[in-house]
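Sharing a structure here in structure tokens format.
Note that this complex is displayed minus one protein chain, with the remaining chains in position.
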């Protein structure tokens, strides 16, 4: 939908935001650099967008970007919600910390803005969001969280170097094999999303910038 | 399922393979380094596995690796099939070429073996699979395919450097905005899958090695 | 002064800040990982600290970190003020943009927090600060500012590759030889400061986090 | 000889190969991107080529590429045969494993194809050749072979970082000082050959692709 | 001053040098690639230049390069002299060794020539200067000096990876917290100077080349 149909899509959320000028002026209306008009949403996806509006006050731009093809949107939403919201040995905050540390390695503007806000909100600790986005090594983390992020960032930077010793380090930090899967799957997912966002110059909703500062 | 239940899962496909010794001896039975016993598959996923057996003669190990959680398996299958098999301006072979060139950058054993076989099979040109896995720059490609792979590999290596000029190069090579999305989405997907595979030491079905040589 | 004397030094500024908990809880009291007690400031430096308190409401932690040695503090302040505040063909905002883009390459927590706040404040454009800290290539910049940051970041990443053509690109973007010096000098200065900050685990004043959001 | 004279040179080997179409169609006739017609071979080199035909069924293209200058060809053959075939504490398979792991780091199409085939043939273990070419870290190797390849690949990637501790690790794995020389010399040789091949776009004989699969 | 006024500035030193032809022919007259005519020096800076002439026989070109602006020159001289000449737990030779090892990582021609000469002169050991410029890891250093250079070069290459363990290694090697500051500050300073020199194509006085060989 990107360029065409953004007035509608951005509608309700925009009301809650201060008027945005400057660097992000158009970010709520021109969502990507590709001209892919939104398809009519399936009933499920329309309901999901409505739920976003209700709970967040806006539809995240990544969803609008996928809205040119309902099948792709549905697949993305299903995978995202399973990874980030379904039961896991990792807390939702921990999964968002992985998202931001991975996105920092990949210098992905969209994901750093959107998921940095999530870390600030879920943690109630605004500097933690900054630390994840700037250099997670400078954060005062528990040994568990440090091991988790070291694995996720090594997996991002040099996946070919992950070996048994890396998995053993996670186990020593208290993670189960299922937890290791989840760390890998979340890190992997953002390695995908970072690249879709960078490839399309995806812009984050401007409302994120001031959240939970 | 990985370690426990592999006898069943690998069953039918194994019959078609020569007995495998040496480097890959256990690859058909111990699929990942994580101990995640297979869940009972949902009827949809059971049907999908049956279809793999019927069409391929085996269930790809990546599916068995995900079988510890039906929701994750279903989300993976939905996204994979949409990206690799649904209608697109990119041919199935082109999508597999992206898969292998990305996996070569990430040096992912599982994906290079499985998708290298796919390039050989779909192209009927065994050396093309080797070229994608070894150095796509050495292949004699059309300008279109070269531009496609240059974008996919740059997006893999340095996603933060993708800019308007990179998208313009794709458009000059004849790609539509929808094609650009698909190139990005396939490249992104294998940046995810490569990392899940490397994080878990996923092993490719040994049957792939001799396919279409 | 770092560990010992921080109660005094952080005093006045702290009043303007919300109580900080979480990731940055101690950042206003334990400024570096080195135990270097503050020396008695020279009258000039004492006056300078008083001026910081008056104008900013706090003394930036980098100054407190240097306060263990008045000569080093004075040399740092003299160079900093000349580079960032003296007349130049570069605006103060442009110099801060260089500071942040360089610090982003070097992933320096202190400088990203402190100078990210400066970009937000000087520009009145909060997302611009985020863009400089996350990926300056994603910002919508003038050709002049883009050329300036491309030079500064290349000089940071691969100084050995700067050649006549790089200087020519700056001249084509309208910069004078004196401007080129200033771009180089500011980029160079933050390559120094980033390393002093990272070497000592310097922590930014917590007050920066919420400024100009 | 490259472009001109390939019909003769490729002669006998070609009979044993299926007609090659697609990616490697011309690889047996246009061996490099340089136009360097073959010189008349010295009697020693002519005999050596004849021996290749007899034993392998073809003359490896690298030899044909050097045939424009008999002195260069003879020097190359002398060094190659000493390193790869003369008595050594390293088995011939181990030397080929080093060749492929080094060539994988350097992404050299010629050497990966030719020496990958050698690993498959000497080991009787086709996946071992793939593992060396794709990511040797994913192979199930003995501690000895892993130490050998770790040294060879570090020496390839960052020769300036090799120090006493690296040699000590080889000694702990059971290697003598002479073995260490041989590991270094083989790794060094392929760092040379990879570059001559890449610089000239050298193409591997198509017969290699299907060998020992 | 660079291009214009070099006859004067280079004057006295030039008498002591052999006529320089070849690669460095113009290095004593065209000091940088920027056209920044020298300002009239302040009395303090004029006295400092005179002292250089008296003690060294020439004014180092870096000072002439800064002479277009007395304030910048004075700030540079103040910081340089404090770091390299003021009392410190690091000897002057050790500080010069850091200067050269950092400049080697950054491949800075000016600093390698000028400070390589300083290492040769201060140590009375010409090969030590070469080792610092070529690969400090190949030098036979004390554990203390090796730890010092490892920290300085890691801080240069990957400042974001410096953590408590790196500081602990320095403490184990006998360095105080003040020494750690000094190592960081000298390494930081040359990361600045290397970049100013590379950005401006600064040329070293030709007299350095033959010093203390």
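We just call them A, B, C, D and E in the order they show up, numbering each chain from 1.
Heads up, the rule we're going with is that a contact is a pair of C-beta atoms (placed from the backbone, for glycine too) under 8 Å apart; a residue touches a chain by one contact, two chains touch by 3 or more.
Remember, it's a predicted structure, so these values are computed and weren't measured experimentally.
The shown chains contacted by the absent chain are B, C, D, E, with contact judged over the whole complex. The residue from D:64, D:107, D:120 or D:137 that touches the chain not shown here is D:107. Take subunit D: the residues that touch the chain left off the picture are 33-36, 68, 71-72, 74-76, 78-79, 82, 86, 106-108, 151, 155-156, 159-160, 162-164, 167, 177-178, 180-181, 183-185, 187-189, 191-196, 198-201. Contact between subunit C and the absent chain runs through residues 160-161, 163. The set of subunit E residues touching the chain not shown comprises 20-24, 27, 104, 107-109, 112-113, 123-128, 130-131, 133-135, 138-140, 201, 206, 209-210, 213.
Rule of thumb we're sticking to: only the chains that are shown with their structure count from here on.
Between subunit C and subunit D, the least number of touching-chain steps is 2. Counting the residue numbers that touch the partner chain, subunit A and subunit B have more than half of them in common. With centres defined as mean CA coordinates, subunit C is found 45 Å away from subunit B. Annotation: 28 Å between the Cα-based centres of subunit A and subunit C.
Each of the following residues of subunit B touches two or more other chains: 107-108, 160, 163, 201. Taken as a contact graph, the chains fit none of the simple arrangements: neither line, ring, star nor complete graph.
Shown are all chain pairs that touch, namely A-B, A-C, A-D, A-E, B-C, B-D, C-E, D-E.
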